[in-house]
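One chain of protein is taken out of this complex; the other chains stay put.
For reference, chains read A and B in written order, and residue numbers begin at 1 within each chain.
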Amino acid sequence: MSKLHVTSRINGEPTEFLCEAQEVLLHTLRDTLGLTGTKEGCATGDCGACTVLLDGRPVCSCLVLAAETQDADVETIESMASAEGLHPLQQQFLEQAALQCGICTPGFLVAAKALLDENPDPTEEQARYYLAGNLCRCTGYDKIIRAVLDAARQIREQNREVESA
Amino acid sequence: MTEQPPTFRWVGQRPVRPDGEDKVTGRAAFAADFTLPGLLQGAVLRSPHAHARIVRVDTSRALDVPGVKAVITAADFPDIPDELASNNGGPPDFQDLSDNIMARHKVLYEGHPVAAVAATSMEAARRGLAAIEVEYEVLPHVINVLDAMAEDAPVLHEDMRTKGIRPAPEQPSNIASRHEQLLGDPDSAMADADVVLQREFTTAPVHQGYIELHACTVRTNADGHADIWCSSQGQFMVRAYTARLLDMPLSKIRVFPLEIGGGFGGKTTIYLEPLALLLSRKSGRPVKMQMDRQEVFRASGPTSGSYITMKIAARRDGTITAVDGTLCYQAGAYAGSPVKLGCMTAFAPYDIPHSRLVGYDLVSNRPKAAAYRAPGAPMASFAAESLIDLLARELDMDPIELRLKNAATIGTQTAYGPKFREIGYVETLKAARNHPHLKEPLGPNQGRGIASGFWFNIGGQSSARVSINEDGTAVVTTANPDIGGSRASMAIMAAEVLGIDVAHVQPLIADTDSSAYSDLTGGSRVTFAIGMAVSEAAQHVVDILRERAALLWDVDVERVEWHDGRAESVVNGEQSRLSLKELAASSAKTGGPISHQATINAKGAGPGFATHICDVEVDPDTGYTKVLRYTAIQDVGRAIHPSYVEGQMQGGAAQGIGWALNEAYVYDDEGHLQNPGFLDYRMPVASDLPMLDTVIIEVPNPKHPFGVRGVGEVPIVPPLAAVANAIARATGKRFTDLPISPERIVGLK
Partner (left out) sequence: MTRYLTPDTAEQASAQLARLDDARILAGGTDLLTRLNTGTPAPAAIIDIKRIDETTTIREEDGGWIIGAAVSGAALGEHTVLKAVWPGVVEAANLIGSTQIQSRATLGGNLCNASPAADAVPALIAAGARCLIAGPEGRRDVAVEEIVTGPGQTSLGRGEFVIGFRLPARPPRSGDAYLRMIPRTEMDIAVAGAGVSLTLDEDDYIVDARVALGAVASTQLLAQEAAALLTGRRPDDSVLPDFQRAVQSICRPISDKRGTAGYRSHVAGVLAGRAAGIAWNRARQAGRAHEEE
């Protein structure tokens, strides 16, 4: 067999797929698994549109071999909303109009989720530097950063309510 | 006429956009997300040379590569007769467009397509490309503006004779055309002025930088029909251009618009669709094509680089009396830069009685320029607004007061033709003067720049349908790609007219067979012109609803009024009401489904003006410039959805800041682009920018039902000079070449 057989966990589901040795995860996600929420903007790791979480860390899926995800956890934008509804980041992006064309949005959301997982109370500057690997050409970033900071606040408040309940 | 400001229920609100959830969950389908069974992958062979004659293309071995199903070259494209080459007398030139997407006799820039293949995988397609033999005769090339104008410059097009010069030149050159815009007597005015300032300016070509790569999928049928799925700024544009290039009837092509991941003007033309169509026709299989980022930079349109000399004359009291300038814009490999628009917009914010601006459209061995947000205006405005800042320094005047003194207002004669009607430029200046930004203290190595900008805004052919569902909700069908939230605006305007909840209005963007024609999305026309069509269609639907109510009540329709989504009338002496929902439910009894399509050629676009304030800090040792604060003030006429209006203002400002500081096409001596990627084509990232404050001014456009002017173009016009003027005040040095890179600030080569 000329292809590699890989078993990983994608969006929580054990997933098997075949890939070429030099195939990058971005193409496996989009073309083999139909997860087209992960976008290609450059294929050189410079735009962040293809950001996914690999074992909880944000990576550009264009710069990860699909074969490297053997036994790993991969989370894409498709897993961000739950049956209960949208993630606070998704909700804030909508309410604050933090997207215009929307092509960079999945990558921003996944990276922003990694930020808030790591740092629940980022400053504006921390958020800007953390998200510097995600290019947006439409918004000038203003509304994106506001949405991320407000989502952080919302999540902290939710967590406080859970704790005090 | 009432002076009462109108009150609206939905206009000015900020509902969540109807397509939003799909976009935050990854479900929205952009061009590359579309797929079909049996799809082939297409790929393009591109010229490695900046300028060469194609001696021979041999594709025979490519077809022997396993998996390769079709190969095309320019030989597969029909020649376009001269009488069909022009687009009703305007651009584009279809023969040039055809040559640009597939080179015929010469390649004119690195990245110029020479062949394309379709194969069962991308790997096979690449092997197919590698098997194509192309023999080139490399020719001397020319990249830069002034070099292209030189007497001994390599000539790109042997048949190019400069248009706009009498008598027509006998010799070919790279000057495609000359355009002159004259008002009054600038020479005398210059001679009489107290102060005359003159400078030279250059700007680098910059790319629109949309994050979505160009992509399309095409399926052809044996009967000659073709379906195209792609993202563009106009599905009718894709249909018309593809049909013209391939000599097909329009009715044989159907274009399905997918979500567009940014355009900024760069997707107002086509690159891949005719290639994919021919490959599909030859292979009998659907074909998908996608550029990679390097191809986007090398072969899709940046905007023009420019060389500008500009002179301004004023009286000691600050009255600007005359301007005189020459603007040279690079069109890239084929004629058609926006230099005329540069001449028209440069000093449009000012009432200047005497002006002469001469524009030259130049070809050189670069990719053909495409529209980029307020095409032609930012470079010209950079020159104009830098000079006005210099004049303010020279006269020791406040830069806002100087602008106010010369500001265009109602009745001002423009240099390009009409007199302004109601405009809001003065209002932007007054808002700037009163803005708290101006009171923020500045520290060492910090400076504050002011600049203004103008864009016409446009109307054009537009269509929209409003249909009422059986449950009283509505569908608004338009045919213009939503590039930054326009569906939300369409829903708001329809809801306002119908008087129903905006959440009950579903906007939809139709394919070319499902809607009447509409001009493409661009020029800040959609919310104005399509909004006008939506309003008209919705108003007509209201009239139908009134008729239906009249029928049910058996009263004269003239006695039926429409308020808050309800028909109202006095019936048999009693005040009676029928809601839209009730009327929809009874539509079968009253004449059938309720729907109306409005088709208009929208006139009366209202010009837009903006004034921007920028604070920078410059590190004198490294030349690094940090943007500290930024405020964009703009007259938008009416903000239908203020969040997306602000978003346009912020996005345009960010693009302009990138243009001013870092973005540029960099070529080596061989004419090869050195930075065809996001790493070295330095667009602003999140940490490069502060929050971008916005002030929306609303001086309504009387020609629009809600007062809309248009928003998207103006905000990219002022930032170039706003940044440059701020740097000038921070460093005491005036920089007239963009980008104002760190090494330029330090002054080291």
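Some observations on this one:
Please note the rule applied: contacts are C-beta pairs under 8 Å (C-beta built on N, C-alpha and C of every residue); 3 or more make two chains touch, one makes a residue touch a chain.
A quick note: this is a predicted structure, and the numbers were derived from the prediction, not measured.
From the options A:A43, A:L94 or A:I145, the residue with contact to the unseen chain in the full assembly is A:A43. Among the residues B:L146, B:A503 or B:V666, only B:V666 touches the chain that is left out of the figure.
For subunit B, the residues in touch with the chain missing from this view are 292, 294, 621-624, 661-662, 666, 674-675, 677-680, 682, 684-685, 687-688, 741-743, 746, 748-749. Touching residues on subunit A toward the chain that is not drawn are 2, 4, 20-22, 24, 43-46, 48, 51, 54, 57-60, 62-65, 67-68, 111, 114-115, 129-134.
One rule holds for everything that comes next: only the chains that are shown with their structure count from here on.
Centroids built from CA atoms put subunit B at 30 Å from subunit A.
Touching subunit A in their complex are the following residues of subunit B: 14, 16-17, 19-21, 23-30, 32-33, 208-213, 259-264, 290, 292-293, 483-485, 641, 643-644, 646-648, 650-655, 677-679, 683-689, 691-692. Looking at the complex, you find that subunit A touches subunit B at residues 30, 35-44, 46-47, 49, 76-78, 80-81, 86, 90, 93-97, 99-106, 109, 124-125, 127-129, 131-146.
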